[in-house]
Structures are given as C-alpha cells and as structure tokens.
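Only a portion of the chains appears, each positioned as in the full assembly.
Per-chain numbering from 1; labels A and B assigned in written order.
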Amino acid sequence: MVKKTTTGFRPEQASLTADTTRDDQRLADRKQGNSSLVEQEVKREDLGFGTKINDASSRLVNKDGSFNVVRAHQDFWNHLNLYHRLITMRWPKFLSLVVGFYVSSNAVFALLYGLLGYENLKGIAEVTPDTTFGRFMGAFFFSSQTLTTVGYGHISPMGYWTSALAAVESMFGLLMFALATGLFYGRFSRPVANIRYSKTALFGPYLDINGWMFRIINQRTNQLIDVQVEVSMSRLEKKADGTTNRRYYALKLERSKVNFFPANWTIVHPITEDSPLYNCTEEQLAESDAEFLILLRATEDTFNQTVHSRFSYRYDEIDWGRKFTIMSQSTTKGSRGTLVDLDQLDETVVAGLN
Amino acid sequence: MVKKTTTGFRPEQASLTADTTRDDQRLADRKQGNSSLVEQEVKREDLGFGTKINDASSRLVNKDGSFNVVRAHQDFWNHLNLYHRLITMRWPKFLSLVVGFYVSSNAVFALLYGLLGYENLKGIAEVTPDTTFGRFMGAFFFSSQTLTTVGYGHISPMGYWTSALAAVESMFGLLMFALATGLFYGRFSRPVANIRYSKTALFGPYLDINGWMFRIINQRTNQLIDVQVEVSMSRLEKKADGTTNRRYYALKLERSKVNFFPANWTIVHPITEDSPLYNCTEEQLAESDAEFLILLRATEDTFNQTVHSRFSYRYDEIDWGRKFTIMSQSTTKGSRGTLVDLDQLDETVVAGLN
C-alpha cells in the first residue's frame, strides 16, 4: 500500500478504505443504525465547492488560481474591494491610475481656484499667458506644486478662500501620498509564489505502473523552502437514483513535500489499485468532467512568508502516454552547480503506458 | 460514532465519553484515588471564560466578536490603546479625526505665532486683511504651509523665536505625517475576514437525524483558503449541591475544515447520541442560558495572512424546525461558473424534525 503522504491537513479524510471494516465493527458494537448516514457524510471529501455543481462545461478553478464564482447582491464596498484591486492589478495599470489621478486632481483643483478667482493666485500672470487657458494652466501648475508640497512660492494664494483651498489641497496631497507609499510597499512586499506549471498534465508510465503527473518550476530567484503540494480530483458521479453529484478525491502523491525547491519538481500521483484513477480511460475522464485541483504552499525566503499557489488541470489539459524529459543538469566543471533551462518545462516525449 | 473532527486544537478535551472506562481502569491499576479530582478538572472543557459567569442575562461574546468584559483600574495607556483604536475605527470617524487634528493643530500654532507677534510673519499682510481675525487666519495658513511642508514662502518667519517655532512645527508635521502613513497602511493591510453569518442558527433535520447548523459566506472577493471552524456550546448546569456552574462543550462538526471557500458553507453539528444537544428541547436550551461560540480561522489569499472571525448565537437566536435553502447555483451556459446571491444567505424553509 502506498503510504499516506497528506501531512495532517484533513484528519477526517484519512484512511478511506483501510479503516472501513474496523469502523463498521465499532459501529455495530456501539450504535444502532441511525448515525451511519452521518458517518458517510463526515467521511465524504469536500473541498468547499459542494456537490451541486453539475454543470459539465465550466471549471471550478480558473487558470489564474481564482475561483469560478460570481457574487450577486454584494454591497458596494465589498464589491469594489479597492485595496485588494490596487494591490493585485498589474504595474502598467497601477501606474496609469496613479498618473491619471494626479492629472485629474490637479485639473479639478485648478477649476476650483478659477471659481474663487485666478487673481487670488499672485504671480500667475508671470508664469503663463493671461488668457483663459493660460490662467487655467497656471492654476494647474500651482495645484501640482501644492499637491506634491513642492511649493516654490512664485505663485502663491491670497485671501481667505484661496488660502483655505490651498491648505485643504496640501493636506489632501499628503494623505494621498501616504496612501501611495503604503500601496507601493504593499505591492512590492506582497508574498507571491511565482510558480510556473507545465501547460499540460501527463498520464504516463511511472516505475512499473502508471502515474498522473505534472511539473512545476520556481520562476524567480527567490528561494522557496518547505514546499507542500495537495492534489484533489473532482468529478461527476452518477448516484443510485440516477442523479449526478460532484465528488472529490484527495490524490495520494509519491512525494507531497520537499524541504528545498531549487529547480524543477515533477509531482506524481501513482495510479495504484487504491487510486480513483485506477483503470480509468481518457473517455471516462472526459465524460465525468474531471478536474484536478492543485494547492501549493511554500515559505518564501526573503521575508519568510507563507505563499500559496492554486492551479487546475481539466480533463482536456491532460496528455496521455507521454513523460517529461529531464530538465536540470549538472553544469560542466561545476562552475555554478546545476543548470535549469526554464524553456524545457513543457518538453515531453511519447512513452507507452504500462 | 461520529468521527472526531476537531483538528488538534485541544488535545486535552478529546474523547470525553469513549475513554472513560479505559481511563478509570488505568487509574485503578496505577494510582490510588487522590488524583481523580485533578483528572476530572483536567478533562473539563473551558474556553477561558471560567465557570463563575452565572448571570443568565448577559452573553459571553458580543455580535461583533468582542468579549463581553469590562476592565476596571486599567492604566491610562492600556485603556486608551491608541493605535488599536485608530486602526480598528471606521473610515468616516478616522478621516474626521485626521481633519480635526489638522485644523486644531493649525489653530494652536496660529495662536502661538500670535503670541510671538504676527509682525514676525513677513508678508502676512498681503495675504489676509490687517485685522485681528485676518492676522490669525494669515498665521493659520502659514501654519498649514509649514505643517504640510508646502512652504510657499510668501509668508515667512522672521527673528529667532518665530523661526524656531516654524522649525518645530515642520518637524512636528513630518512626524505626524509619518504616523498617518503608517496608520493608512496599517488600516488597509490589516487582515480581516469579511465573513457574514446567517442571522439565526437552525435546529433542523439533517440526513436521518437532526442537526444544529448555521451558514456563512465570504462577502469579499478576496479568496479564503484552509477555512477551519470550531464551535463550542456554553450552558449553565446545576451541580449536585444545587449551585449552577457554566459548562463548555466542543461540538463535533460534520466538517470542520474546507480547503477552499469560494461561496457559501453550511456548518452542521449532527445531533447524535454523543451530542450534548441530544434530546434537548427549545425550553431546556433557554433555561440553561445556552450560547454557541464560533471561532473561524482562515488564510486570506492577497497577503497570505491568517484571519480570525468570532461569532456567537444565543438560545434566542436559533430557529427550530427549519432548514436552509440552496444558495449557489451553476449559471446557465457556464459563462462564469457558479452564481452566489448574498441576499439568500438567511433564506430558510420549514422542515419537520426527525
């Protein structure tokens, strides 16, 4: 029997087959009937998606690791989820937003200064021409000098209201800048596992049996340690009454944890007699809308933070009868240990199934 | 017997009933009498509230998850707990505080500049009228330009004391701004689980027996993984000598952990013969001042932080003979996986108890 390698995450799901007889016996000894349904339910594996998702055309986990879920009637702030978005959006979009916010803030304040009278901005006439556009632009530049707290002073606010508006704007500038500082730090220091997964998973020979396998690599030079992987399979199954329910299986792995992750790692589920994939064909996999869900946990070494990565392979992202080529090699003369060529991650060769 | 699902949090509370005979035997074999009271005490479950809270009219955990405790003779700083308050208060209050602090700081500094003589602020007369109020406001605006480090310079400090005060104020401004930056970042990056609990818990049919259940949903689009739930019941029990003591029970759950929490989750305590709720009636629950305490732990995926959420249901927040309606559905045509309507969280229907 393949030794269990799930490391204590789901004690309630342990020993699905081995303990059945012992449990049945205990049940017979001490209870009469009424909890057997409960017991079955307790033992049923569920990742949190539930059994009602029967739609065979959608997937549970998107390619970017997010869940394939839409929320209705979410309230405004929870839907906006501003901080989350500002932290996770890509850099070009983030920087465009920052610049856009700066320009439009200045434009709005320039209009407000105009409402209070451009003549209250002393020195403006020396900077830009005394036309409508020129005065607006002068106020725009004054606004930018106030917002960033540069404050040259060659344009300066006069009178109560213009001075007050400048006081408000400089305060506003400081707060926005405090925000930007936090966002920059948050974006940079956010722990992410830059794991690249092989484009397809393989169903191929493994030792003297077969295995379901995929390969991962750490794309960054950051070092990951204590890398743990959990793989679950979800598929539709017909119940006795003819309805289909979604069922979940934790797949036992050859190795579910490595201490160090210097290069590449091929994760293998050996298809032994215990496996839900035992004697499974490509057609059966497709019919049952099978999806393989991967949850990876590791410790990132720069900030010693825990990082997660999710991924999923659907039945149509599995190659049958192939195996991965060897990827990492010793360099010649040991100049710098091991060479890993990231482009070889997806390289496979045909290999007959056992 | 329902398999234990508490995942290693309280090893000392395990197996309350099953091991009694074995323990007794071991006791008889190896010890004589004197530790039996100790052993009972060690086995007694206690969440940390103690046994002395007999007041039936108060609750242990407030609806917002805080403990229902008042501290007397707390020292000033611990009572104020400034950072904690500034971080946890709501945004409108926080921003009002920031603006209020800015305005009042400027007012105080304006008065101090007045004490040193407004005539030491060169250029003030050009900005605001040469009246008492005008001079004060001029000093106020100068103060705001110093505090925010805008420093236009059309008003500028002259002489030793006014210059020194401006030097102090700009320093003070920088420190306050450093504080504000930290507070903004702290407020935004604080890990919170935006879990919504169903308004009431239910006592309803579950498989072929009954169960006590409630339902939760993740209101945010942030993704939560590795969600663990612990539920304890607290109730008053009469001891042999007639006094009442508060006792605590860890409730066994159908499922105490899910790997993913994409949508909604109904947490069920199956009322088997082992359950402290076995054969319990609505009246008994009310009499014993029962309260159900919930502690949820999860990992928030943006920053990979652990988040907690506490909640409690009192005996009068439980509906009898109802069950929850199904909440998440596959969307048509699989355009975007599963649809979850947050407004359906509290929807229940009448359901006869088994």
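A few remarks follow.
By definition in this document, contacts are C-beta pairs under 8 Å (C-beta built on N, C-alpha and C of every residue); 3 or more make two chains touch, one makes a residue touch a chain.
Note that this is a predicted model, so its numbers are computed, not measured.
All together, the complex described by this structure holds 4 copies of its single chain type, of which 2 are visible.
Keep in mind that, in the parts below, only the chains that are shown with their structure count from here on.
It takes 90 degrees of rotation, in steps of 5, to superpose the Cα atoms of chain A onto those of chain B.
With each centre defined as the average position of its C-alpha atoms, the distance from chain A to chain B rounds to 26 Å. Per the touch definition, chain B reaches chain A in the complex via residues 1-5, 7-8, 98-99, 102, 106, 126-128, 137, 140-141, 144-145, 148-154, 177, 180-181, 184-185, 188-189, 194, 206-209, 219-223, 225-227, 254-263, 265, 270, 272-273, 299, 301-304, 326, 328-331, 333-334, 336-343. Looking at the complex, you find that chain A touches chain B at residues 8-12, 23, 26-27, 30-31, 34-35, 37-39, 41-43, 46-50, 52-55, 57-61, 66-75, 78-79, 81, 83-84, 87-88, 122, 145-146, 149-153, 156-160, 163-164, 166-167, 170-171, 173-175, 177-179, 181-183, 185-186, 190-191, 230, 232, 293, 295, 305-308, 310.
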